[in-house]
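Once you've had a glance at the structure underneath, I'll fire off some questions.
One chain of protein is taken out of this complex; the other chains stay put.
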Amino acid sequence: MAVSKEMGGVHAESHATHGSAAHGHGEPHEPVFVGERRKQLDDLLARYPTKMAALLPALWMVQEDRGWVSEAAMAEVAEVLALTPAYVKGVVTFYTMYHQHPVGKHFIQVCTTSPCNVCGAEDVVNAFLKHTKCGELGVTSEDGRFTVIEVECLGACGFATPVMINSDFIESVTPEKVPDLLSKLT
Amino acid sequence: MADVKTINLTIEGRPVAVPEGTSLLEAARTVGVLIPHYCYHPGLPVAGVCRMCLVEVEKAPKLAAACATSVAEGQIVHVHSEQAREARKGVLEMLLINHPLDCPICDQAGECELQDYTFQEGRKDSRYKEPKRFNPVEDFGGDVVYVPNRCILCTRCVRFMDDVAQEPVLNVSERGDRAYIGKFEGKDLTHPWAGNVVELCPVGALLSKDFLNKARAWELDRTASICPNCTQGCNAIIETRDNTVVRMRPRANPEVNEYFLCDAGRLDYRWMNGPNRLELPQARQNGALVDADWDIALGAAAAAIRGKRTLVVASPMLSNEALHLLSRLVRATGGAGAFRVARGPEAPLPGVKDLALRAERAANVAGAEMLGFAKTDTPLAGLQAGDVLVVADHALTDAEVAAAGRASAVVVIGTTLPAGLTNVAAVLPITNFAEEEGTFTNLRGRVQRFLQAKAAPGLARPSWFVLSDLLGSLGETANYFLPADVFAALAASHAEFAGLTYDRIGLRGLPVLGAAQTAGAAQ
Partner (left out) sequence: MGYPHAPHPRETLVLSKYFGDGDAIGLDGWRKRGGYVALEKALGMTPVEIVNVVKDSGLRGRGGAGFPTGLKWSFMKPGDGKPHYLCCNADESEPGTFKDREIMRWTPHALIEGCAIGSYAIGAETCYIYIRGEFTEPLQRMEAAVREARAAGVIGPNAMGTGKRVDVWVHKGAGAYICGEETAMMNSLEGRRGNPRIKPPFPAVAGVFGQPTTINNVETLAAVPHILNNGADWYKRMARPDNPKSTGTKLWSVCGNVARPGNYEVEMGFPFKDFLYDLCGGPPPGRKFKAVIPGGSSVPIMNMEEAEAALMDYEGMVAKGSMLGSAGCIVIDDAQCMVKQIARLARFYAHESCAQCTQCREGTAWSTKIMERIEAGEGTMADLDTLLEIGDNMTGKTICVLSDSCAVPVASGIQKWRDEFEAHIKGKRCPFRAAAAA
């Protein structure tokens, strides 16, 4: 979920993306928890005394398989874990790492909290925005390859500026390193 | 029940003694101290999130949330100390920074807890200079509309659906000041008890579509009553404006409905306002049914009944008082009484013991049965040729209208005139339950009073008043000028009602003798 500069704008954003055909609402949902994934989930369930405790892991499985968590996927997870879809959605919207709509192939997350901020993190952000041609935070590039967002402290403050691209964690990024980094992505 | 220790403490200088485990908020209530609060509600699990109920506890390092803090021996609690008031003032300021200045167009105005506490303890001005958060209004389905801008995120609605209705269809979505109450696309708030979230919402964030923009809270007259729409007998408040019922709300009764009212009952009040009400007595004169004075109509009714057997078909919505007098009529004429009750699906509220929208959709089925009326789907079956049929506010089917032709005469005592009857001797217009005072007996044998909420149309009179006059015209002794007197007579002649009086029944109700322990929250 893009972290927009506007404090109040995020909800309006999620409303705007609600029900948009661009998010695959028209296509039927292929179940995630079948075959191997179902087995993985069942194994996981053995670790906890409640089904609900497998919710975050189950949502990760969905995102790993599909790239984002759709409402249909939320409904499937709810069914599998004996929860309600509304409940699952409440959890999904709490955690920033679950995407509620598709994002660019390379989801670029730059830490700009103070420890990195004083080390020039904003310059890194601008470098990414320029070289990916995204132009704006949270907006996927025309070719669908990149989305750039600012995130909060990634816990690698001594290796400023850390950047995550999907789940790849890259330390010590400077504006100079950005073009090279991007060139290595497909 | 195991012995529970009593804890002694002081709240606002008043000595308090309450069972161990009681919250400071409830303990304060026992000595008449209201601690301002939003998220706390006695019918819901404690959340402790609004932070409005902060109070000062001597020797404690921090202010305590009264709803979430248990009493401790010897505590000295200050609700209105400077520190506590400043903290609550801070909460109110925070709640208002994004809250729109909607009072002039918000339904909640006049019954809004945000208004109330801000008036009492808040700032007189706003220091917020930034743009306010904006979100569009949402239709939650059912009777409920959600206005996120006004929401203070107390989460009462979420907790109600989670724990009391036990259908978690509402959630808190997002985080921080972006949070709002959400639901899942396509899963609406159609639970039969969902409308209670409107009642629970302390502000105008959750609103009833039915009541939207209909009236201002301060224009309403409020009367303690009972929901008449099923046998549960939920305690209710009838709200009227200009002699029209505009809303029904729950009235708290821990023995019956706790704090809740189902949607079917809550929204079914329009029938109390008419239409097609009988406003004038009528009597058959020279072969035609004409408007007449009361004594003429009563005389015509008595004349038709005298010397005959009567079959009284009564509505199970009639009060105990009316049904008692009708049963006297039955006995005096050697007749019989019967009633039919409409049915619908039962809809329990799982979080409350023994609370449901009941299958039998009328308020006084138990009362009718106790007073000798037989429950049947064919109430006219017992009509013998020559009998007088007394239709007491019962809605006749077409077949029943035809069957009524067997009677020597029909006397209509009701709120509307059934169409197609040919042999009506007299029509006596009466009030509906909202227009009179009386009692109902619910399915657990609990006798509950309802008060008069609005005036009757035209010359219609209370049912018990009309029936007293009718009995008098037939030579029976029935000099009653108050419904309490009728009830006293009822109690004197029916063992189960022995010892009950209006005063004792009060506004909480009492079980008849031999009633199963009235389940409700009491367990």
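As written, the chains take the letters A and B, and residue 1 is the first residue of each chain.
One rule holds in what follows: a contact is a pair of C-beta atoms (placed from the backbone, for glycine too) under 8 Å apart; a residue touches a chain by one contact, two chains touch by 3 or more.
Keep in mind the model is a prediction, meaning the values are calculated, not measured.
Q: Under the definition given at the start, what are the shown partners of the omitted chain?
A: A, B
Q: With respect to the chain omitted from the figure, which of B:176, B:287, B:307 or B:514 is a touching residue?
A: Candidates B:176, B:287, B:307 or B:514; residue touching the omitted chain: B:176.
Q: Based on the whole complex, identify which of B:44, B:71 or B:87 touches the chain you can't see.
A: Touches the omitted chain: B:87.
Q: For the full complex, which residue in B:16, B:44, B:65 or B:396 touches the chain that was left out?
A: B:65
Q: Identify the residues of chain B touching the omitted chain, counting contacts across the whole complex.
A: Where chain B meets the chain not shown: residues 46-52, 54, 61-63, 65, 68, 87, 90-91, 93-95, 97-98, 127-130, 152-153, 172, 174-179.
Q: Counting contacts across the full complex, list the positions on chain A that touch the omitted chain.
A: Output for chain A: 3, 7, 47-57, 59-60, 81, 83, 90-91, 94-98, 112-115, 117-119, 151-160, 164, 167-169.
Note that only the chains that are shown with their structure count from here on.
Q: Can you compute the centre-to-centre distance for chain A and chain B, using the mean CA position of each chain? Integer Å is fine.
A: The answer is 49 Å.
Q: Using the touch rule from the top, collect the residues of chain B that touch chain A in their complex.
A: Contact set of chain B toward chain A: 98, 131-136, 148, 167-175, 177-178, 180, 182-185, 187.
Q: What residues on chain A touch chain B, complex-wise?
A: Touching chain B from chain A are residues 7-8, 10-12, 14-15, 18-19, 71, 74-75, 83-87, 89-90, 93-94.
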